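Missing here: one protein chain of the complex. Every other protein chain is in place.
Should a chain be cited, it is by its letter among A, B and C, assigned in written order, with residues numbered from 1 in that chain.
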Amino acid sequence: MVDISNDDIGEINRLKLWEMMLKLRLVEKKAYDLFLQNLIKGTSHLALGQEAIAGAFGVALQEGDYTFCTYRGHAHTLARGSSIEGVLGELMGRQCGLMKGKGGSMHLTDVDKGVMGSYAIIGAHLTIANGTALASKYNKTKEVSVCFFGDGTTNIGAFHEALNMAKIWDLPIVFVCENNLYMEYTAISDVTAVEHPAADRASAYSLEKIIVDGNDADEMFRTAQAAIQKAREGNGPSLIEAKTYRHSGHSRADPGKYRPDEEVKDWLENKDPITNYRKRLLDYNIDEKVISDIENKIKQEVEEATEISKSSPIPDTKEIFTDVWADGGYEWHN
Amino acid sequence: MVDISNDDIGEINRLKLWEMMLKLRLVEKKAYDLFLQNLIKGTSHLALGQEAIAGAFGVALQEGDYTFCTYRGHAHTLARGSSIEGVLGELMGRQCGLMKGKGGSMHLTDVDKGVMGSYAIIGAHLTIANGTALASKYNKTKEVSVCFFGDGTTNIGAFHEALNMAKIWDLPIVFVCENNLYMEYTAISDVTAVEHPAADRASAYSLEKIIVDGNDADEMFRTAQAAIQKAREGNGPSLIEAKTYRHSGHSRADPGKYRPDEEVKDWLENKDPITNYRKRLLDYNIDEKVISDIENKIKQEVEEATEISKSSPIPDTKEIFTDVWADGGYEWHN
Amino acid sequence: MAQLTYRESVSLAIAQAMRKDPKVFFIGEDVGAAGGVFKATVGLLEEFGKDRVMDAPISEQAILGAAMGAAMTGLRPIAEIMFSDFLAVCWDIVANQIAKTRYMSDGQITIPLVIRTANGGGSKFGAQHSQSLENWSMMIPGLKVVAPSSPADVLGLMNTAVNDPDPVIFYEHKSLYASKQELDNTDLSIPFGQANILHEGSDITIIGLALMAQRSKKAAEILKEKHDINAKVLDLRTLVPLDLQTIKKSINETGFAMTVEENPRLCGWGAEISSLITEHCFSNLKGPVTRITTPHVPLPSADILEDNTIPSVDLIVNEVIKKIKGE
Partner (left out) sequence: MAQLTYRESVSLAIAQAMRKDPKVFFIGEDVGAAGGVFKATVGLLEEFGKDRVMDAPISEQAILGAAMGAAMTGLRPIAEIMFSDFLAVCWDIVANQIAKTRYMSDGQITIPLVIRTANGGGSKFGAQHSQSLENWSMMIPGLKVVAPSSPADVLGLMNTAVNDPDPVIFYEHKSLYASKQELDNTDLSIPFGQANILHEGSDITIIGLALMAQRSKKAAEILKEKHDINAKVLDLRTLVPLDLQTIKKSINETGFAMTVEENPRLCGWGAEISSLITEHCFSNLKGPVTRITTPHVPLPSADILEDNTIPSVDLIVNEVIKKIKGE
């Protein structure tokens, strides 16, 4: 039994984190199934194993806050409260998809939930996230912007420009580097001049060096809360490096064979954020039934949403010609 | 009288530095005169006040080494031994110009002297300089590549990418940031998250923090020698931040009014690299006549070269159509 | 009644927009304290302060990214890219992010953003500071493309650009900054997609943009005075949206068409216009569409070289004569 006399997180938040992580996990697994059933075309990048990061931020953020994620963004989108059928439907290219199939798995967007887009070209969204943060500062409103990206992203120019600008203008933004040790197939250590690709560069922008176990939902939650609060109070940006691991390959086509077996085994068996969190909840004296009720609820939600999205029609081909412009159309001449 | 019992630089190098700096100074002044006479069209960016940096590297480098500079590169080009009429001729758009007027003042190139081009879009040449360094490593030859750039350049993405790549591949290259305190008209401190725009970022690439008085030719020479030697011996890249000041405005059109009068006065009167070096040479017991003989020689050289370039014809308009391709021509169809 | 330069029109247009709408702000390099390298933003910092006129680091990607993100929330940023050549360093943000995000988001995201930039040659700045890059934007679905040729057009088109809900690339021509115009009203509004007739004529239609529109107009004057040829000159003003109706109407009347562009030869906007004219007016054409372009070379720097590379008034005059009178 663990001493929780001085607990700062509390049962309510812990159960939220539990529910959130489970949802992300089960939807990603479902996405994988659907892909095997050839119902998902194109590509898809699962965040299996990285749920604690998106999950912790999902719980810590408020309505109205802005998040920006990458092609590996199903989890981050769901974590803001987007519907499961909206996500799966988009992956399958159905009308119920968040963007009716126009964007696809790499571009999930749900502005009503603060999901300001998923970006598929490395680096760009760090600079764009500065923009919503700048808007909050300009308007003197209190939203916080959060931008997720991977370890590989720390070596592209836009990373550098975005961090410098965020700092000089003290923008209300949190940059979250999910260091899963690999870019696509290349170990980040092979191509990076420092050990901690994000944290060891924080000082280049006069930022604090923050490294956190990204597979420990509690630690992630504390770190997220602190950085969000700092931003919300007008004290400027943070750069967080969260250490984690992706369970599957880079994308649907990748078996991930470039990673040593032991390494994979260790992360899957000993460091899985969800397995470990379940143990912790029990250690914290939370009723097993409460835990499994949530599991069952989420399972059912995912199944129902899957059916909805499977039975959603494919989009009308006239969608091709909509929404290039704000007038709804695509004409470039009179 | 100064104690020179333990002198590591020696009279010969000191006189070379003196001659070199004087040449750079007098040619830049001549360029300004020619501009006032409306003989130089387009733009031009003088390095007046920054001569110790290009000068020190010019003396320290060997034949075969590669240098890359910016639009503010007349001095850096001359420092490798390019002819004065080649430089002034190019500024005036004459046939005797290094590129017959095709490139212009911002693109001085003299491959025979190792001047691998001057680059007018911020950032790019840092990545290109890595390429000649990579070639030396690939070929197992011993040339060193040196890349000069300004403080403002440290905030663009290419800076970051280039430094990281240089380090992970341990390239034989020296990056030289000439921190003259301003980008065009904006103080670098207004737009940079750290105090020392280059040096405070060295650690982000596991490089040593090196700051040097860029207006002290001896210090510059020592720093240049050390970094060049390190690179030549296969011990990888260096990043040097040299503090300096430009005497004139950013470019020909700029009176430089955004800079406080005192600041300008201090740098011109107390920190001029050439005035101070002349004093030092005397302190080091070097004969006044030797010093002024060099002055007279350089003055004459500059005057003669000016006459040559002024009387050089303008290029033939058929030059427009040459050297798009390696076959010498510009045809894009058969 | 005021005489305004093109450069003054830029700062006035921005100032007018900022006065009317607190959502408009301005961001760029060396734009505030110094008033811009082309002195086209003088006075803005003084009037609107640092919160609305932001001097940025040399970080074009970060500048346009921030402008895009701010626009996504409903603000209306105007961002400066000092020379259009520098669009290359932030081209991902322009072509892949700003242009596509509305479509990919199925219309959830709107990006009311103006990117203004100094474009074109004539200043002897060499190949990296002189390009004419309207075609770079024209080819990207999702971008509107504007290139004014006069102070009045700067005012009227900037007004429309700032109020347009879509991203607009606003190409100001460096060689026009000093040009002047008498204006009795500066609060102008010119709709996009409306070509301007700079010269009337029925023998041939010359289609130009920015500096090339002005040169075409001068050529038309010479052709009329000295060669008895009446050329109609259309200044497109915006490439996207394109005033195809006016083009078609004019070609159907004159039967001869010529485009005059500063872009290098391959894939310039003139190619698109030429293909459109051929497609839509084939049976009325009396001859092939002639394209005058800069030759397909990077721009040289020396004055004699640059002056002989970019299409001149004389070249236009001669090409028209050849065309009308036969070679």
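Quick notes
Basically, a residue touches a chain if its C-beta (ideal position, glycine included) is under 8 Å from a C-beta of that chain, and two chains touch if they have at least 3 such contacts.
These numbers were taken from a predicted model, which means no experiment stands behind them.
Every shown chain touched by the omitted chain in the complete complex is listed here: A, B, C. The missing chain, though absent from the display, is touched by one residue of A:156, A:174 or A:274; that residue is A:156. When the full complex is taken into account, the listed residue touching the unshown chain is B:161, out of B:19, B:51, B:65 or B:161. In the full complex, chain A makes contact with the omitted chain through residues 41-43, 93-94, 97, 100-107, 119-124, 152-153, 155-158, 183-186, 190-192, 253, 258, 314-315, 317, 319-321, 324, 330, 332.
In the full complex, chain B touches the hidden chain at residues 66, 98-100, 102-104, 107, 109-111, 116-117, 119, 121, 123-136, 138-139, 145, 157-158, 161-162, 164-165, 168-169, 319, 322-328, 330-334. On the side of chain C, touch with the chain left out of the figure occurs at residues 85-86, 88-89, 91-92, 94-96, 99-100, 103-104, 126-128, 135-136, 138-142, 240, 263-264, 266-272, 274-275, 278-280, 282, 285, 287-291, 296-298, 300-301.
The rule is simple: only the chains that are shown with their structure count from here on.
If you average the CA atoms of chain A and of chain B, the two centres end up 46 Å from each other. If you average the CA atoms of chain B and of chain C, the two centres end up 36 Å from each other. Along chain A, residues 123, 157-158, 161, 164, 168 each make contact with two or more other chains. Annotation for chain C: residues 56-57, 59, 61 touch two or more other chains.
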